[in-house]
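A protein chain is absent from this complex, but the other protein chains hold their places.
Up next, subunit A:
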Amino acid sequence: MKFAVKAWSNGRARAGILHLGTSTIDTPSLLLSTRKGLPHFISPDLLSCLPSPESRLLHVSPLHFLEGLSMKTISKIGGLHQLLGLHDHCFVSVPRDSIQCLPEANSTNKIGASFETPCGRLLIKPVEYMEMISSTRPELWATLADEVPAWVSDKRNKTSVDRTIKWLDECISLSPASGAVFGAIVGGSSLEERRRCAQEVATRNVSGYWVGGLGLGESMDERPALLNAVIEALPEEKPRLICGLGLPEEILQGIAAGVDLFESTYIYHLTLGGFALTFPLDRTQINALNLAPSDVGSDPRKINLRATVFRKDTMPIVEGCTCYTCRNHTRAYINHLLNVHEMLAQILLEIHNTHHFLGFFRLIREAINAGRFEEFRKEFVQRWR
């Protein structure tokens, strides 16, 4: 893995280039969320219709495979690339997936990190986690962390930092030859603990940093200070990955603090709910914005295609959008699919939403490169208040 910062805007926001596996990816960038390595709905042969190379970073939680596939078998098959038939993509392994594998801080103990998963509550020891990493062979992986929600006691929070650092060292010592390691940083909502953890991890031999424990109960207002406390302690030249920040405003918050990579479940939740992103990505789309306020309720950034107003709407989700869904299908058709509970609805929505959200990241990178990220951020937040 190689990473270099190419441009700065407004102090901390940065644009960079990440070389990972066979891909060269501009940052800030988005990791697509997966289930057992494949998108939730988009079948693998349709992945190539997403913009490339931006869509090549896939977040994989190794815990997904505990349901039905042994690590020995995965190893025998040859790791994730062979298992999933995706040779052009890059896999980033983080145990938490913010959808179905959620850290269970009450059950985590000194032996391992506890997660609520579809197979029940699992306790993952560092040695077990590293076995998963060795078998799956992702290009990049985060060390095992003790993530706690914002409301735990100071004592519990401090313990989580101590544990996370201890597990980091264990994971590194068991680390396979290939694959870049990102050190996990926690600390809950304590500025002190966040700083302490970041400072410790900064001294370790890692390729980058994974900021964990956010999106677990802290408010958006608290977050900038917490992020700054962490980022200030980290070297500039190494990339920073964060999970738990899903909404566009949260992404902007993270970028403003100096984060480069985001694992977000926003697309998944939108898709499940029948929502499609519609906020304009360029001038022509802003002009073509043809949504009457009454049509879309209180949020003009997205439409809910279940709404009866779309029954006969022969427009694509977003006019001018070049995604597979918008080039081929109408709002009316997707509305019908949603009404009759057909899987194709989610497939088409996930394609559009992924395409659109990746477009958002492209706009962000353009703004950073042009030195006007703060301006872009203010305008975005203002327009869609």
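Here, a residue touches a chain if its C-beta (ideal position, glycine included) is under 8 Å from a C-beta of that chain, and two chains touch if they have at least 3 such contacts; residues count from 1.
As a convention for this text, contacts and distances are computed from a predicted model.
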Among "Pyruvate dehydrogenase phosphatase regulatory subunit, mitochondrial", "Queuine tRNA-ribosyltransferase catalytic subunit 1", "Phosphatidylinositol glycan anchor biosynthesis class U protein-like" or "Large ribosomal subunit protein mL40", UniProt-listed name of the chain not shown: "Queuine tRNA-ribosyltransferase catalytic subunit 1"
Given A:N10, A:S52, A:N339 or A:N369, the one touching the chain that is not displayed: A:N339
Identified contact with the non-displayed chain, of A:F3, A:F41, A:F115 or A:F262: A:F41
Missing-partner contacts on subunit A, residue numbers: 35-36, 38-41, 43-46, 65, 67-70, 73, 76-77, 83-85, 118, 311-312, 314, 324, 328-330, 332-333, 335-337, 339-340, 342-344, 346-348
